[in-house]
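A protein chain is absent from this complex, but the other protein chains hold their places.
All chains are identified by letter, namely A and B, in their written order; residue positions are counted from 1 within each chain.
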Amino acid sequence: METEGLTMPYLIWLVVGPVWIGTLALLLPTRLSRLLVTLFRGVLFALSVWVFLGIRQTGMVEQTLGNWPVFAAITLRADFLAIDLILLTALVYALAGLYEWNRAEKDRLFLFLFISMQGLINGIFLSGDLFNLFVLLEVATLVNSVLIMFKKDSQAMYDGLIYLLVNTVSMSFFLMGTGILYKATGLLDLKLLAGQIPGHPDPSSLLLPYVFLMVAASLKSALMPLFSWLPKAHGTPSAPSAVSAVLSGIYVKSGVYLYERLQTVFSPVVDTRELFLVLGFITAVVGFILALMQKDIKLILAYHTVSQIGLIMIGLNQGSEPASFGAFYHIINHALFKSTLFLAAGLIIRRYQTRNLFEIKGVFRTMPLTGAATALAILGITGAPFFNGSVSKYWIGYGSTGSWLEYGLLLINFGTILSFTKFSTILFGPKAWPGKRKGIHTTDLLSEGVVLFMGILCLLGGVFSESLTTVLFGLPMSIGATSFPTKTLIFLLLVIAAAALYFGLLKKRAWLKSSGRFELTFNGIVASQAGFFTFLLLYVVWQAR
Amino acid sequence: MQWINGENISLVLFFIGVYGLVARRNMVKAIISLGVMQSAIILYFLSAGVSVHPVPPIGDVSTAAAVADPLPQAMMITDIVIGIGTTAVALTMVIHLYHQYGTTNWLRAKWKRKG
Partner (left out) sequence: MMYQDSPIIRVVIGLLNPLMLLLAIYLIFNGHSSPGGGFQGGAILATVFISHYVIYPYEDIRIRTLQFMEKILYLALVLLSVLVVIVLPVQLSLWQNQLYMTIMNILIGFKVGAGLTLIFLRFVFHEGGL
């Protein structure tokens, strides 16, 4: 796909347009701004589709700003992966924006920040050089730390401050790596670097910048041991649900995107794929174990995101194309189900006025639309047959039969099913008594409709997976007819085993009910980052010997 | 004596900043350490391409032997701006945290938050 891309002068609009419309939204009255912003999201989606059609013809589209030569200019480059992610961003943002339509307390500042965030994420996916990535990631960190504190809950400041400081530290590592790389090669542009690095006269000088850059990418994609910031940021009570949905669905994937780009650029010189495969596996396992120990529904979802990112890392690092495409498809699927779950959780919290898992029962009867959407999303995320999660998980495990990885993947799937068995206890039970809690009794039909629509998308993504993936990636992916019965059988067995384990054994354990989250202080988080840096440096130097 | 050049000093400064983040429990010191790290990065970028007696890249430089590289300078101006923004937002949050919990110590704030 490295053909000479066609120059499309409208890529910049995907990045700058949202910020301008957001500025406009600050000035107009609230109702008009809301309408304007929502309509503009539709325009962005249409624009993304247009760019996507351009990429289907030529393989890559790029735009160099200001007509400067490539090594000095800001280049925006879109290939298949980037444009798929931008389409996904446009879709999730449009739906999350519709979800937030009825929230009367959302003022224009929220609209401005939320849509600017969309422009920034588009920019991150489109960036062609490292310094542009740094600037956009830093600004995104600032905007996010304001957004997650938006409801001004009591715990908001602490979470927001840790999020801001930890991410700024990792971006400082990133910039240092960029500096050393600039000194070693004189280039910042990713495409030019990919061309220059194989023939570089002194490969050992590239090891240090590689380690700096990888530490930053690992923290942004929440790998073990650097994921402590994620549950605080995504599951914090003061974040509006749309913000949690977008953060967990898309923004954390930008870390994975960064990781993948860096690995592709540095692959002739450094090979750490096995290390990150193992790290991904450990992350996935630790993620679901920690998710099981939570009693706050949003924190379960946030820890589970960590687990799924581990799964995506496993898929990316196997080195085979089907597994990589499975991982990309899983990024899309996970965005869909996680945002559905977060948005539904937001509605449930508003209705029940509590975040405690054990106090919420009977969602199917009290809020049928939301309950149905949650059930569809849970079926999707656990990999039930006909849902999209099963397709991507099958492809991630492609070619791993017989090795330890196959059993590892089974373990991760089992863990996912187990943690969502715990989560789905909120669905069953009697109807909630409206008089006991001072909840919001009116149903918010628009938000519930949006959530149900997203849940149905999970189902459709599974049923139509072949045509969808042919359009998005050029590779038809589905579960082959021979494996289908086996996979269904395995899934049912896992569900039965998980239900038995949970209801029989674990429900009574006191240590699971307690909020057993091991929480690092800020010093601990930075120390683990420095430790990871040292470990990676030693590993890379030892391997290059 | 050639070990003492801009790049090595900036690497040392960077890790001093990281040490400050790890070992000090005061939140304001954490923000100061971030500032130290950013200064280290700026120093690294500016000293990365330095040659002997460079000329500033303004106007007509075709006659000069060595011209200073303008690209890192432009990048570092952006970086300083970002540093100011981050420091301002972080300091605002620290002030609010101080008024809320009455302490600027990470450990004590964590205990008070859990309770």
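Please note the rule applied: contacts are C-beta pairs under 8 Å (C-beta built on N, C-alpha and C of every residue); 3 or more make two chains touch, one makes a residue touch a chain.
None of these values were measured; they are calculated from a predicted model.
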| item | value |
| --- | --- |
| Chains in view that touch the one left out, judged over the entire complex | A, B |
| Residue among B:Val36, B:Val50 or B:Ile95 touching the omitted chain | B:Ile95 |
| Touch with the omitted chain, as defined above, among A:Thr23, A:Ser204 or A:Gln543 | A:Thr23 |
| Absent-chain contact - pick from B:Asn26, B:Ser47 or B:Gln73 | B:Gln73 |
| Positions on subunit A where the hidden chain makes contact | 20, 23, 26-27, 152 |
| For subunit B, residues in touch with the removed chain | 56, 58-59, 73, 77, 81, 84, 88, 91-92, 95-96, 99 |
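Please note the rule applied: only the chains that are shown with their structure count from here on.
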| item | value |
| --- | --- |
| Touching residues (chain side subunit B, partner subunit A) in the complex | 7, 14, 17-18, 21-25, 27, 30-31, 34, 37-38, 40-41, 44-45, 48-49, 71-72, 75, 78-79, 82, 85-86, 89-90, 93-94, 96-97, 100-101, 106-107, 109-110, 113 |
| Subunit B contact footprint on subunit A (complex, rising order) | 72, 131, 135, 138-139, 141-142, 145-146, 149, 154-155, 157-158, 160-161, 164-165, 168-169, 172, 175-176, 179-180, 182-183, 186, 519, 521-523, 526-527, 530 |
